[in-house]
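Apart from one protein chain that is not included, each protein chain of the complex appears where it belongs.
Chains here go by letter, A, B and C, matching the order in which they are written, and residues are numbered from 1 within each.
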Amino acid sequence: MPYIGRNTNVHMRGIVGYLVTPFTPEGAVDVGTLETLVDHLLDQGVQAMAPLGSTGESAYLNRDEWALVAETTIGRTQGKVPVIVGASALTTADTVDMCRQAQELGADAVMVLPISYWKLTDEEIFQHYRAISDAIDIPIMAYNNPATAGVNMSPELLVRMYRDIEHVTMVKESSGDIQRMHALHLKSGGALPFFNGCNPLALEAFAAGACGWCTAAPNLIGQPVQDMWRAVEANDFNTARDLFMRHLDLLSFILAGGLPATIKAGLSLQGIPCGIPRLPLAPLGESDTRTLAQLLDTPHP
Amino acid sequence: MPYIGRNTNVHMRGIVGYLVTPFTPEGAVDVGTLETLVDHLLDQGVQAMAPLGSTGESAYLNRDEWALVAETTIGRTQGKVPVIVGASALTTADTVDMCRQAQELGADAVMVLPISYWKLTDEEIFQHYRAISDAIDIPIMAYNNPATAGVNMSPELLVRMYRDIEHVTMVKESSGDIQRMHALHLKSGGALPFFNGCNPLALEAFAAGACGWCTAAPNLIGQPVQDMWRAVEANDFNTARDLFMRHLDLLSFILAGGLPATIKAGLSLQGIPCGIPRLPLAPLGESDTRTLAQLLDTPHP
Amino acid sequence: MPYIGRNTNVHMRGIVGYLVTPFTPEGAVDVGTLETLVDHLLDQGVQAMAPLGSTGESAYLNRDEWALVAETTIGRTQGKVPVIVGASALTTADTVDMCRQAQELGADAVMVLPISYWKLTDEEIFQHYRAISDAIDIPIMAYNNPATAGVNMSPELLVRMYRDIEHVTMVKESSGDIQRMHALHLKSGGALPFFNGCNPLALEAFAAGACGWCTAAPNLIGQPVQDMWRAVEANDFNTARDLFMRHLDLLSFILAGGLPATIKAGLSLQGIPCGIPRLPLAPLGESDTRTLAQLLDTPHP
Partner (left out) sequence: MPYIGRNTNVHMRGIVGYLVTPFTPEGAVDVGTLETLVDHLLDQGVQAMAPLGSTGESAYLNRDEWALVAETTIGRTQGKVPVIVGASALTTADTVDMCRQAQELGADAVMVLPISYWKLTDEEIFQHYRAISDAIDIPIMAYNNPATAGVNMSPELLVRMYRDIEHVTMVKESSGDIQRMHALHLKSGGALPFFNGCNPLALEAFAAGACGWCTAAPNLIGQPVQDMWRAVEANDFNTARDLFMRHLDLLSFILAGGLPATIKAGLSLQGIPCGIPRLPLAPLGESDTRTLAQLLDTPHP
């Protein structure tokens, strides 16, 4: 993976590790624990660091908190791996402003989800990304996640944005629909790099040619995730399948329970308490926490 | 419709008219035009006034703009009809704070949509509404709109909230699913008042027992909407059907094109220019505007 | 309802009662009980008689059994009301042959469902109905039921068939989608007569202008179904609503449990034992049968 450097042409491949946003008991961003979490993900060998995604409860932070998390993460990562900062707001103006600030803070790339209230048309989405691209000089990861964004960008639209909007250089596809990945490949002539963001599809997304996996799993199971990535790089899918199947119950569980709640609970179980999600999100319940502990202790045989 | 008075036990029935939020060419809230729009809806005979809903681009306003629209609408309505203020934010804390402010500004009721990023569980939604109810003394209209909120509250949950949360006194159902209305009726023993928020379902929702229709249509076709309501009140569904069918193409069109864009375009056509929606929302295109003009001029025979 | 007569221009309106196909303990068609059931439905005041629909397990009968049921029903009805015979097969050739035989046996109309294995295109469906129409001289009720047919005919296609295929004169719409009924009305200029085939939508379908209700409910609750139809005819939807809501739990129950199983169980409870459905369909279980008995004894207050 040639990581060329901050604010330049970033060639990312591999495991993109997603951070939770730790809170103090009073509900403020816990900067010290955030630095611990950055160190922890670096120890797990992630190929890139991603604060302020869905896992990071980005949608539930105010603007100052968002900036604090971005600044802290970039500062603590110290350029060891690229940092991709999630930057998504409902209005184009706010999103542009956040992306500019991410760049100023030293982000290597921004990840932009077209969150919507009213369903956006293809043209509205295109103009939204173009306005962002015109305002910055770092790569944009176009993030498709219909379950949280309320809009499902078509592969055709994503390829068109990749071709016609300067800084849209990669896609994160979290729909879990493998046929969309096929379409991204075929419609871009294999040129458009796409990352998979659906944990229970990690194995097959790599089979389909994904250049990376965007995941919060390294917070809890860093080694097998790295081993799986190395097996994929070595074209050894039998090994990758074994690793994936051993941890698939866990990967499905952390998604189904809501990543902020499950990852925070898992980090606590592993000795890094980082608070609970912000209301209306509830913390993981007792019974689910026991199940999580079991899944962490005893992978599927 | 016994409208008992501000901040007391409001018994609303009939047509709840939704306001757009007019913007100046520079993009600021246009207070003068907003007052004109309030007068216009009162002239159309609406039984209640509703600023800051989906139509009002509430999701795209900042907090100060939101408060300005609420205050202006309440002030201009002068208690002639009840005012239901839309108040929805992603965190519980922000939503509580907005609902408190709405009450302080003199709202007769708040309409709360459980907008979500991560899908909320029933318990998370219940606690969200309970926290709001505990903080205010005016009625809450629980607003179900899966297309914009990202969550579809079950009829069971809605009836449970109606029974167990003091200020949840009514439901606005915008899913367009008539079977959900049946379930609200049967599971509450006919006690839970529900309003329909899906324009192309207005006729059948009344047949199913809806006590009102939440709609932006009175901005454009106030008379037939009032005539239809009166026919329903008179148990004359043959007349209601004729009126509905004459305007169904228009009702479907304004929904399909996005209510902020279509209603603003229609108001301009009718001599009340009120700006365009805020980006990323695009204004209605030329061709669609011509279609809208035709539908307004020539109802279905 | 001007019932003009057998094999001529049938103007049907009102309640179309669907027959189950009774079986002997050995699994043969029970002709005697079938005659009893015909008499029973006539006693309930149905405006038309419909053997060999979904309720009649038509799909599970062989051709000889199908003909026996058609012949018996037509003979016993004696022209008191029109008889609409369900006639649907996977190949066009077989369907044509069945429709011809239905006509020969004296059916007033045939009801044709485009059952499919491979999804059919609009053109394939159109040609299928045209071939049938070319072979017979009685009206065809085009039957849309995506849940059982595997294909959802668009309103556009149905209106086109109504306009361009001689004997397609009416539609039975069982999708439960009220917007499809609106589309049938608007796209045909109100000319295309449509019947509702979804029990829990009966009230709203009438509000939307359905000219009849295709239902097996009269087997069990003939009087309230007739009362509801009369209220609709009298433009008294408040009364129709009261009747509908009282029996809505039952209407939903008989649909959810599978009409052959629930109606046969209900007829047994009411003193007309008519056997059980044919495997793989299972008879109604004990617990569900108790629930059914309660619903029949105690309508919703």
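FYI, a residue touches a chain if its C-beta (ideal position, glycine included) is under 8 Å from a C-beta of that chain, and two chains touch if they have at least 3 such contacts.
Quantities reported herein were computed from a predicted structural model and do not represent experimental measurements.
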In the full complex, displayed partners of the excluded chain: A, C
Among C:Ala28, C:Ala147 or C:Ala234, the residue in touch with the chain that has been omitted: C:Ala147
Touching the absent chain when the full complex is considered, from C:Glu26, C:Asp64, C:Glu123 or C:Glu286: C:Glu123
Residue numbers in chain C that touch the chain omitted from display: 54, 59-60, 90-93, 114-121, 123-125, 127-128, 131, 147-148, 150, 258-260, 278-282
Residues belonging to chain A that touch the chain removed from view: 176, 178-179, 182, 185-186, 189-190, 200-201, 203-204, 206-209, 235-238, 241, 245, 248-249, 300-301
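Assume only the chains that are shown with their structure count from here on.
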Intersection of contact partners for chain A and chain B: none
Proportion of interface numbers common to chain B and chain C (over half same, under half different): same
Inter-centroid spacing, chain B versus chain A (mean Cα positions, whole Å): 36
Separation of chain A from chain C, taking each centre as the mean of its C-alpha atoms, in whole Å: 53
Whole-Å separation of chain centres (CA-atom averages), chain B against chain C: 39
Chain B, residues touching no fewer than two other chains: none
